[in-house]
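Yeah, one chain of the complex is gone here, protein chain that is, but the others are all in their spots.
== chain A ==
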C-alpha cells in the first residue's frame, strides 16, 4: 500500500518531467524562427573560415532583434506585407520597404519606394548599393546586418 502510494506519485511526476523534456527539445522548433542550436552554430563557423561570403542576415535592433535568416541566394523582401521574407510590425516601415538581392557573390540593398527610406550605414539608399559584411541597414526602427 505504502509502496504503491509512493510509486504512483513518482510516476505522476515522471510524466510531468517527460512532458517538460519534450517541451525543452521542442523549444527551438516551435518558435517558427530559425534559431540554430549551439552545435549547429559551431559547424557553421568552421565552414565559414576563409570564406567571407555573407551567410545570414541578423536583426540587431527593433522588435525582431535576434532573428536570423540564412541566405540561400534568393532575394529577401523586407516590409510589413505578410509575404515578405522578414515581416516587420513597425509603424515606420512600408508594406514593401526594401529588398536585398544577390549579384554574383555580393548582396545589394535597394529601396522599394518606401515612405521613410532605407539607410545603409547612415547613407540613404536611392539606388541599389552593395552591402558589406557587418554594416547596418536601418529600416524604420529595425536594424539588420549581414554576417558570414
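Basically, a contact is a pair of C-beta atoms (placed from the backbone, for glycine too) under 8 Å apart; a residue touches a chain by one contact, two chains touch by 3 or more; residues count from 1.
Methods note: contacts and distances are computed from a predicted model.
Visitor: I want to check something: the complex is missing a chain, and I'd like its UniProt protein name from "Glycine--tRNA ligase beta subunit", "Carbon-phosphorus lyase complex subunit PhnI", "ABC transporter" or "Cell division protein FtsW (Lipid II flippase)".
Guide: Result for the unshown chain: "Cell division protein FtsW (Lipid II flippase)".
Visitor: Tell me which of A:66, A:113 or A:134 is the one touching the absent chain.
Guide: Of the candidates A:66, A:113 or A:134, A:113 is in touch with the missing chain.
Visitor: Applying the definition given at the start, please give the residues of chain A touching the unseen chain.
Guide: Residues in contact with the chain left out: 1-2, 4-6, 8-9, 11-16, 18-20, 22-23, 25-26, 29-32, 34, 36, 40, 43-44, 46-47, 50-53, 55-56, 69-70, 72-75, 77, 82-83, 87, 101-105, 110, 113, 126-128.
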